[in-house]
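Other chains dropped; remaining ones untouched in position.
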């Protein structure tokens, strides 16, 4: 009945991201995963790489479509007739997403649904994974992928 | 594709409740609004009254069904193949709903989606409306109803 959009830089996609996508895909007709591109940002993984990792992770989720987003995410969500879904891990995340939800509603009329993070995965962020890599640890078990 | 369940005592239903129901109804195939019944609680409005007010409020939302819930709400949600939707107004609400979401997942496998309250309505609660009534104020503008 309705579509959802999940956005992020996915640098790289984590098992936390994947969990949110899977739970959204169980409920929404279609879930668009929008990989944001920002020329001012220094990514660890380049655009193509980030996109491919997300695509591979979501391979087993039939109603998920991975796309790039170079403009305003709220415009893209409106175009796709999608509401935003966001993972929320704690009260600081919540304060931020509550403000973002108001902004999206205001500038594009796009609604936002918040998905409480699986407590077991709440510490896994892209920043955490990049730190693992910098210190020479194998990040495999934290990288988002299907069948997890 | 999926159903949602929104539960509460609705003593009485407010414009804040109605806003959450309407936003859920725009996204989910069917929204069950479950009016909880608890013989140990002293309601201002009796069971029948609470139910009828919710029903009247949701009259204009085609895919909303109002039902009673006397047992464990998580069991009812599983039976209706629904995820929970909850309105969240601030970080204290969030901490509570985050815990409740884990409990529902644990005991019934039911997922939870959080809907950030419209900031403009965030102060309107059933408690607030009952206070209005106690002090002799007309509560009409805070009572949930369609067309709002």
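Chains: A and B, in written order; residue numbering restarts at 1 for each.
Basically, a contact is a pair of C-beta atoms (placed from the backbone, for glycine too) under 8 Å apart; a residue touches a chain by one contact, two chains touch by 3 or more.
Note that the structure is predicted; figures quoted are calculated from it, not measured.
Chemist: All chains share one sequence and 2 are in place; how many are there in total?
Modeler: Result for the total copy count in the complex: 6.
Note that only the chains that are shown with their structure count from here on.
Chemist: Quick check for you: after a Cα superposition of subunit A on subunit B, what is the rotation angle, between 0 and 180°, in steps of 5?
Modeler: 180
Chemist: Under the definition above, what is the set of subunit A residues touching subunit B in their complex?
Modeler: By the definition above, subunit A touches subunit B via 1-2, 23, 26-29, 83, 88, 90-91, 94-95, 97-98, 101-102, 111-116, 119.
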